[in-house]
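Handing you a structure now.
Right after this comes chain A.
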Amino acid sequence: DGVKVGMITTLSGGGAGLGIDVRDGFLLAVKGNDDIEVVIEDDQRKPDIAVQLADKMIQSEKVDVMTGIIWSNLAMAVVPAATAQGKFYLSPNAGPSALAGKGCHQNYFNVSWQNDAFSEAAGTALSGEAGKVFLMAPNYPAGQDIMAGFKRTYQGEIAAEVYTKLGQTDYAAEIAQMRASDADQIYFFLPGGMGISFMKQYAGSGVDKPVSGPAFSFDQGILGAIGDAAVGAKNTAHWSKDLDVPGNAEFVAAFQEEFGRLPSIYAAQGYDTGLLLASAAAKADVDDADAFRAALKEADFQSVRGKFSFAANHHPVQDIYLREVIKEGDLVTNRIVGTAATDHSDPYGADCNL
Partner candidate 1 sequence: MTEPLLDIRGLSKSFGALRATDDVSLTLLPGEIHALIGPNGAGKSTLIQQIAGGLAPDAGRVMVNGRDVTDLGTADRAKCGLGRTFQISALAMENTVLQNAMLGAVGATRSVWRFLKPVMQDTHLCAEAKAAIERVGLQDVAHARVGTLSHGQRRLLEVAVALTLNPKLFLMDEPMAGLGAEGTARMTSFLNDLRREAPILLVEHDMDAVFTLADRISVLVAGKVIATGTPDEIRSNPDVRTAYLGDEVPL
Partner candidate 2 sequence: MTLLHLERVEASYGAAQALFGVDLSVEEGEVLALMGRNGMGKSTTIRVICRLMKHSRGTVHFAGRDLAQLSPHAAARAGLGLVPEGRRVFAPLTVRENLIAAARPGPWDFAKVTRLFPRLAEREGQVARHLSGGEQQMLAIGRALMTNPRLMLLDEATEGLAPVVRQEIWDALDAVRRETGLALIVVDKSLAELGRIADCATILERGRSVWTGPMSGVAGEVANTYLGV
Partner candidate 3 sequence: MTTLLLIEQVLNGLQSGIMLFLMAAGLTLIFGVMGLINLAHGSLYMIGAFAAAAVAAATGSFLLALFASLVAAAAAGVVIELAVIRRLYDRDHLDQVLATFALILILSEGTRWLFGSFPLYLDVPSVLAGPVTLPGGIAYPAYRLVIILVGLAVAAGLFLLIGRTRIGIQIRAGEADREMIAALGVNISALYTLVFALGAALAGLAGALVGAIQSVQVGMGEPVLILAFVVIVIGGIGSIKGALVGALLVGLTDTLGGVLLPLALGGIMDASSATSIGSAIASMLIYVLMAVVLIFRPTGLYGTA
């Protein structure tokens, strides 16, 4: 018999785009695979609903593996309880530091990134050339994690560090601070609509310091909404649609064919998660937990990011690229301009006793 997967992700409301990408990528990867049965539920981006759904997956659906959660806070609500009950959890997005360090678990596999990863890579890549950097992020754990990641690796001066309200839409005050500061460069993390608002307003302000950030603010799903204002911005990610590794071009084409839009990093992560699962299911019976775990650990699949393996704490070891936002005809998209970090893994693994 095959593997039953419970996917809990955000499919309704404002944050649905990310969940839909993860779901579609995942389904694309396991399409036609009879070994894998998928049950999907919508968490509405509410932690308590996610917890309920996890209970449902475990108690009623009797799934073997869970996946799908987009947001750190929902992951924190669901993952520990699920893994404690012997289920496998594959994270297609979100990697809170707590689950990478002391809170790591043998059944928890992160197929995306630890929250700090992109900004650590950015810190490395920008060191030396960027001069003084102005940091900005929303005031919540993921925002603080990501800025901490940047500061950990950046070897240069931080001109200022500003934390904004989560969900803020007007950045006039921050932009004025940027203008007045002696920073040479802006590094920011503002996911979703916050990033769109900031980039548009920044473009209209006449401040012309270069901007960069982790890929979340420059992903395919939102670049269309930012438009030309984003062109030229640098960002770091483990994947890009022009990444020249086996299988990537096919994935991009298949995704576009199937869903009529370009894949985002979330779609790529969902896809990789699906591939990982399929690779393990082909090797081991999920009822034999140790064997299945070992099969997952091997990560024996062709990731669309190229080389991919798990560190001891079951978090990825992967390359992270520097991308630049460009215009291809009418399309605003990313192009790889360099490698920001090779075989990057997170610093929390030291606290994990796996």
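For anyone wondering why these and not others, all candidates are chains of the complex that A comes from, given by their letters.
Methods note: contacts are C-beta pairs under 8 Å (C-beta built on N, C-alpha and C of every residue); 3 or more make two chains touch, one makes a residue touch a chain; residues count from 1.
Source: prediction; values computed, not measured.
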item	value
Given options 1, 2 or 3, the chain of this complex that touches chain A	3
Of all residues in chain A, those that touch candidate 3 in their complex	12-17, 20, 139, 144, 161-167, 169-170, 172-174, 176-177, 179-180, 192-197, 200-201, 203-206, 221-222, 224-229, 261
